[in-house]
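Only a single protein chain was left out; the remaining protein chains are all shown in position.
Chain IDs A and B follow the sequence of writing; residue 1 opens each chain.
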Amino acid sequence: MTAPKPAPAKAPLPEPVLNRKNGILMADRRWPTDQWAHPWSLPGYRNGALMLAGIILGILGGGALIGELSKWGDKLYALMAAFATAKGISTVAVDAVWVAIKVLIVLHVILVNGLWSIWWERKISAHIQSRVGPTYAGGFHGWAQTICDGIKLFLKEDITPAAADHWVHALAPAIVIAPCIAAFAPVLFGTDLAAARLDVGTLYVFAFAGISVIGVVMAGWASGNKYSLLGGLRAAAQIVSYELPRGFSVVPVIMFAGSLDLSVIADAQSGYWWGVAPRWFVFYPVVGQVAFLIFLIASIAETNRTPFDIPEAESELVGGFHTEYSGMKWSVFFLAEYAYVLLASFLLATFFLGGGGSPLPWAPFTLVPSWIWMLSKAMFMMFVFLWVRWTLPRLRVDQLMDFNWKFLLPWSFANIAVAGLYLAFWLK
Amino acid sequence: MIGYFSKVYKVAAALVTGHLITLKYMLKPSITIHYPTEKLTPYERFRGALTFDAATCISCSMCVKACPSNCIALENAVSEAGKKVAKVAWYSIDFGKCNFCRLCEESCPTKPKSVWHSLDYEVVFASRDEMVRCWKKDFPFIGKYFDRRTQDFKDPEGQVCIHEVPPRRS
Partner (left out) sequence: MTSEAATAAIPALRSDQLFVNLGPQHPSTHGVLRVGLTIEGEVIVKAVPDIGYLHRGTEKLAEARGYHHCVVLTDRWDYVASMPNNLVFCLAAEKLLGVKATPRADALRVMMCELNRIASHLLFVGTYGIDIGAFTPFLYAFREREMILDLFEMVCGARLTYNYIRLGGVMVDVTPEWTAKLKEFLEYFKPKIDEYDQLLSYNPIFMARTQGVGLITAAEAVSWSLSGPNLRGSGVVYDARKADPYCGYENYDFDVVVGKEGSCWDRYFCRVTEMRQSVRIVEQVLAKLPEGPVMAAGVAKIPKPAPGEAYAHVEAARGDLGVHLVSDGGVSPFRMHVRAPSFLNLAILQEKLVGMKISDVIALLGSTDIVLGEVDR
């Protein structure tokens, strides 16, 4: 900080008032060429690597915590049942309380996931784009950014446009989020760790996940905005279409596992070929990979994310169906979007990546609890979702439909046929 | 059939290449700076906010003529005898009109320059009044502005941090 050069005058100028003392002046411009030459010499880079390691450990620790707590579940239930019989209360009440507890836990998974994955998406997208993303809120790598945003969204005025259909406008976010929460019921968080064990778990998840589109269409229609209307209609066409390949791509998995129960599907992937390679469905030659990719692509389309984000299509439709939403209503849409990403990640991990199974059959890996493996796989799949989103451009509506009906659907049918051949000649 | 599969392969390969590029940059250090805490020092020739030095000014009005947007105004000082002297009575720059074009600085005949572009790029104004900076005999280095509501000269506050960057003056 140098003071201005005093003028060569008899009367020296008064010292300038120092107004802003924050901030340091950079010595010179750091061009990318300088930045990338020695990355480890930069403190920010080292901190970032540290943060990444911390995040991974945090995920594992969080997974371990949830898993360990789940062990107490049976004891807690037994305690409650004993208490009920002692007091002469009906067991139905005990079950109701027990279900309520489980619902609350799953609900919090969704809420915490919203906090976590929005921050994660910001950081990932920022680093993909050579930026740093949020850094200030919370002090360390902007960890509290989503919390601050959440508070902001709570305090924001809830605007309903004058042209809007008030009831439908208010109801739409609820219809988007409610099936999303319900769909989490049979989702596996580890081996045999789910809120509810359903025989038809796969169908149940797909059925509920498909309902949300009604909310999106309602939002588009009720907003009284032409862009929103276009977005809502696009969403209807897209999500309904992509349900098909998404469902059909899982059919080989169901055929191999012989059940619609998510736990059975996960358990069917235990064991190792030649004692090394895990028997995950994604490693079944050709069929596994094709099914995995189709499911991944269709899941991305289901969650309205780039390259299939035509219902939102910022550069075309401004914001699509949620243009006219603000405050909490708007954030509910986003909560639902990220919850669906999490749902798809867990489903991918369950269907194709062996659920809670260890990737290698040796001691340090097999000792790791199943919920940690499950969460790691789901988080990896979530990263893939973000990675795809921040790399690819957007498809056009008709190309989207072409891609679905002329590519994904035939390939998923062919995949089922080949899976049948496998069952007939190889796996039996 | 082979054509179809090779097309599918090519498309997939192209998509994967794009993903690898984004992954590559994700693992490289980011290139942005954190603006309020880290500030770039402009290069030496940077044309920031204009600064004026009444001590060296000879009141020749060259800058007034050179300015394409009429943002500079000055008045000659008058000696006690009523004659014009080569000093300014007051000098004002309207930053609302300034083009940052360097023509005034180039036209200034004094050495060192009496009006020149500082390296200050954080010129923010809270009101239109603040945009017109005035220099008089005892006014500070960054000038004062005339507040029309209170009808007096005030120091601009909170927006000029000219002190933080080394001035360029030749």
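By our rule, a residue touches a chain if its C-beta (ideal position, glycine included) is under 8 Å from a C-beta of that chain, and two chains touch if they have at least 3 such contacts.
All values derive from a computational prediction rather than experimental measurement.
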item	value
Contact partner of the left-out chain, one of A:215, A:232, A:307 or A:356	A:307
Touching the absent chain when the full complex is considered, from A:208, A:227, A:325 or A:385	A:227
On subunit A, residues whose C-beta touches the chain left out of the figure	29, 31-33, 125, 128-131, 226-227, 230, 306-307, 309-310, 313-318, 390-399
Subunit B residues that touch the omitted chain in the full complex	10-11, 14-15, 17-18, 21-22, 25, 31, 42-47, 65-66, 68-69, 99-103, 107, 117
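Everything below uses one rule, namely that only the chains that are shown with their structure count from here on.
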item	value
Footprint of subunit A on subunit B - complex, ascending	15, 18-19, 21-23, 25-26, 28-34, 36-41, 51, 53, 55-56, 112, 118, 122, 138, 140-142, 155, 157-167, 169
Subunit A residues within the subunit B interface of the complex	1-5, 7-11, 13-20, 22-32, 35-36, 39, 42, 44-45, 48, 124, 126-132, 135, 387-388, 390-392
